[in-house]
Every structure is written in C-alpha cells, then in structure tokens.
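A single protein chain has been removed from this complex, and every other one stays in its place.
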Amino acid sequence: MHIDLFDQYRHAHSPVHALDPRAKLTAALLFILAAALTPDGAWLAFAALGALWLAVALVSDVSLALLLRRGLVALPFALAAVTVLFTLPGWPLLVIPLPLSDGHLVISDNGAIRFLTIMLKSWLSVLMALLLTATTTFPDTLRSLRGIGVPRVIVGVLAFMYRYIFVLGDEVLRLLRAREARMAAGPPGLARRSGGSIVWRARVVGAMVGSLFVRSLDRSDRVYNAMISRGYSGELLWLDKPTLRAADVAWTGAFVLVLVLIELWARLL
Amino acid sequence: MLFSELAAPFLAPDALHIPDGFLSAAVAVAMWIVTAAFIAVAVRRASREFDDRLAPLMGVLAAFIFAAQAFNFPVAGGTSGHFLGGALAAILLGPWAALLVMSAVIGLQALVFQDGGLLAMGANIFVMGIVTVWVGYFVYQALTRFNRFLAAFAAGWLSVLVAAVVTAFLLAFSGTASLNVVLTAMATIHAVIGLGEGLITAGAVALVAAALPGRFDQQVAARKTDRGTWVAGGVVLALLIGVTAVFFASPHPDGLERVAEDTGFLHTAQAPLFNIAPDYVVPGLSNESLAGVLAVVLGILLLFAVGYGIARALSRRSHRQAEGARPEPAGKGS
Partner (left out) sequence: MTEINGHEPVLHVHDLCYTYPDGRQALNGVTMHVDHGEKVALVGPNGAGKSTLMLHFNGILKGSAGRVRVDGMDLVKENLGVIRAKVGLVFQNPDDQLFSTTVFEDVAFGPLHMGYDRQEVQRRVEDALARVGIGGFAARMPHHLSVGERKRVAMATVLAMDPSILVLDEPTAGLDPRGRRSLINLLRGLDATMLVSTHDMALVAELFPRTIVLDGGRVVADGLTAEIMADQRLLEEHGLEAP
C-alpha cells in the first residue's frame, strides 16, 4: 500500500525548469498579484496575461492539456461568487422567473462582468501556480522559500512535513482499509440498519485520528533521535544554491516588466 | 432558494480554502500582513517552548493534520464530513504551536496541490490557522472543567462555524459575494459540517487522553493561558468585530457591492491611469473601504504590539517576583 499524492512536478529540460527557483517563485507571485489588481472587465488585459502565461507554458515543455485540465480545480468555488450575478445593480441582462413564487432573479450586466472577471482572475492564478509546481521540484521550492527570507524554522517544518505526509498518508490508508474490511452488513432480518449511528461513526474516526496523533508523537521522537545521532544541535543546515545568475535576473526582470506594462495598459484602455 | 446550488462547493473538503481571484488584492494583502505578524510571534514562542525539537515535531504533526484531513465519514446523501483539525491542534499543542502546524498544512496545500491560492494564503491561514485555533483553544479551556469531551466537541464545532462566517465576510468584503446570501449559506452548512469536526475532535481527545494519560493531563493543565495568548485572542476578536463594524457602518444599506458601484469599483476600467484623486487609492477597492480595512489592520497591529509589550513586561516582572520569592524557580515560566 503506497500513497502517491500525484506529484505535480513534470520533469523536463526546459529553460523554465532551469530558471532559479527564487526567481520563478517571485515571478509567479507577481503574476498572481497582477491578476488580482486587474480591473473588472479589462478583457484585453486578461487576454494579455493569458498570452504571457501561454508563452511561458509553451517554453516550459509541460503538457498544455494537463495544465488546462488541472486548472479547473478552483472551478467549484465559483459558486461562492454566483451571487454577484444577481446582486450588483446594473442593466438587466436576463430575468429568470422563480418556480413556486412570483419572484424572479435578475442577472445584471455589471454582475455578469464581475462574475466573469472573478473567474478569469482565479483561473489565471491557478494556471500560474500549476506551472510553477510543474516546473519546480519541492526541494527547490523549499530552497526558494529560504531564498526569499522565510524563516528557516518554517522551511524546516515544511520539509519535514513534506517527507512525512507520505509516511502518515500510508498509515491513514491502512487504517481506512482496516475499517472498510470490517464494515460488514448484519445478518438479514436484523432490525437495526448496519453501519451504526453517525455519532458512532464519527467517534470511530475520532479514535483513528487520536491514535494517529499518538503514533505521530512517537515518530517525531524517533526522528529527533535520528537527527541528534547525526550531530543535529538545534540549527537546520542546508547546502544552498549559489547566487542568482544574470540570466535569471534578466528573464525575471523582463517578465515583471511585461506584467507592469499590462497593468498600465489595462488602466489606459 | 439558491441554497442547494450554493451548498455544493461548501460541502467539499476545501470549502474554506479560498482560491486566488476571489479576494480583492487589498483584502488579500491585509490578511497577509496580519497573518505574518502572528506567525512571527508564533515562531518565537514555539521555539522557546520546544527548542531544537521544534522543526521535527511541528513537521511530523503538520503531516499528521494533513493526513487526518483525509479521514471522512459518510453523513447523508452522498456527502461526507471532513476534518479540518485546527481546534484539535490547539487543544493538543496550545495555540502558538497549532498556528505553526496549521500554517504549514495550508502552505503546503497551496504550494503543492493548488488547494487554496498563494496570494489568498494569508487569508486562508488567518481563517483556518488563527481563527479556528483561537476559537477552539478558548472554548476548550473555558468548558473543559465541566466535561472534557463536551468541551472538545464544542471547540471543534464552533471553530468551523466561526471560520465559515469569517470566510463569508472576506468574500463579501472583496466584492465577490453578497454578504447576506453567502453568510447564511456558509453559516448554515458549516453548522452541520462542524458537527463532524466536533465529534472527531472529541473522539481524538478521548483517545489521546486515554493513551497518554499523564502526558496529556499534565500538558493541558500546565498550559496556563498566558497574556500573549489572551492578547492574541483579543486581537482576533477585535479584528472580527472591527471588520463587521466597518462593514455594517458603511453608509450604504445594501452592502459593499453598492459601495463599489457608487465609488467606482466598476468604472475603474475607464478610470485614468492611477488617479491619485481621492476616489481611487488602490484600484480594486474603493477609497472608503480601503481606508476602513487599513484602519482596522493598523489599529489591530498597534493594539497587538502594545498589548504584547505590556504582557511581556508584566510577565518579566512576575518572573522576577517569583524568583525572588523562591530560591529556585522550578519549571518554565510563561
């Protein structure tokens, strides 16, 4: 039994893969910030951001189909924004009569613009985050976090966490399978429904979570022992990558310049 | 009316992981500032408490919360209750360590699985790593003298409920959703989902208390809520009240979308380039509400800094008194 939380990294030898992870992380964050700052209804600006993403994605040698498909992960959240369709004042675009009452819902033009804008922002941001993960290994991401000044302790916590989600994930799978193997139905004719009450089921899960916690505590003790027996004395050390190359700075600078131009243009439109 | 459609995403496990795009830049950045301040304090306090064990312990426990979130249990109609873990972490580890653990979980989910946005991460940590943790912690501490399991249940349930309400406010503040609809939907649905959180939290606390009787009771009993924790709890409360007040104090009865409409939210596309005129400070949020957010955030941070300073001064004095009173101060202070 082996959990493999679909590692999103896609190995290739592209210029995007080769870019310094710090530069990549910074560029991706600025792209997402730019998307968030783009005004409602600035469709051309969104198209430009999309084109910029597409250009990087094509250079990166990662399957576009894969990125676009995974890019839909945030889609269900769209329903949270659905209300703006009806609540923003504006010209009515569409009137939907409500069944079982005299009322109706009105979709306004402003509402539609806002809704589409939110969806575009969300989609572009997810696509960029995906591209970052697909071209950067997690150890490199950790390196980039150290590089942009995230405290070492936090990076250390993330590193240990990443290592042990797989180990503990396997334990969870085993526990769940053990539960499933014993979730049998009672003999026919038994008055009670099998499976127990919701409260009982939840408490079973609670007990599993509790025992996983106890095991995790023990595990952290053993890990700590393994660390101190190899000389750990409180400071986490890594071999860090050398300084940024000129090419990293140049490419990131160009990318950011394009972002700034897009944002300026969006306000001149 | 719209409830069944609205319900769907909120029943998903990620209902509280806000993706990028759904928060305005100003709200997202403001939440990052508040969250970063909390994390900075948490790193210092947890480092003091756990010393060189901090990174492996928090790392493995973050993996534990992450793995525990995979547990689900069938509720009804094909939906299942999922586990968030903030309240449990707060009960077992205390609020500051729990905040670090939850931040790592949320950070990894965003960085590796695109579960929750990167710009929105500050807000997500605030909701799931600060609000759930402090609500869970205080509810448990307040009720545990009556009944430990009831206290754990209430802590789990309320932590999810309050987190959902905060999420609704953040979305409404960003002009992404209409407050009354999203608030009603989030609160109703999470009042139900929270029951699962409460039951799992209670079950887990029961097992840990039984498996590690000495360790659990000692740790929880020894964890006196010190001033820093109270101050932080006060900050969370003040922030919640402040945001609500700004919201409702807005002169426009039908909420932010009206504010937005009136002040040019929707006309920014035609607005001149970075107009410094009073109407537009940051594109994407009107001057008025931006001022509101900034005022609240700055006020809270100031309050936090002052309160923290006072708390530290006081605890240092009480230390000195304690040391003066006893020849050998036993155990850790504060």
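By written order: A and B. Residues from 1 in each chain.
We adopt the following convention: a residue touches a chain if its C-beta (ideal position, glycine included) is under 8 Å from a C-beta of that chain, and two chains touch if they have at least 3 such contacts.
A quick note: this is a predicted structure, and the numbers were derived from the prediction, not measured.
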{"item": "Chains in view that touch the one left out, judged over the entire complex", "value": "A"}
{"item": "Among A:19, A:153, A:223 or A:266, residue touching the chain not depicted", "value": "A:223"}
{"item": "Listed residues A:25, A:48, A:142 or A:202, member touching the removed chain", "value": "A:142"}
{"item": "Positions on chain A where the hidden chain makes contact", "value": "138-139, 142, 159-160, 162-164, 166-167, 219, 222-223, 225-233, 237-239"}
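We adopt the following convention: only the chains that are shown with their structure count from here on.
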{"item": "Distance between the centres, which are taken as Cα means, of chain B and chain A, whole angstrom", "value": "19"}
{"item": "Chain B residues within the chain A interface of the complex", "value": "1-2, 5-6, 8-10, 12, 14, 18-25, 28, 39-40, 43, 47, 51-64, 66-68, 70-76, 81, 83, 88, 92, 100-101, 103-105, 107-108, 110-115, 117-119, 171, 175-178, 181-182, 195-196, 199-208, 211-212, 254, 257-258, 260-261, 265-266, 268-269, 271-274, 282-284"}
{"item": "Sites on chain A touched by chain B in the complex", "value": "5, 8, 28-29, 32-33, 35-37, 39-42, 70, 73-74, 76-84, 86-90, 98, 110, 113-114, 118-126, 129-130, 133, 138, 141, 151, 153-154, 156-165, 167-169, 171-172, 176, 195, 198-199, 201-214, 216-217, 219-220, 223-224, 227, 232-234, 236, 264, 266-269"}
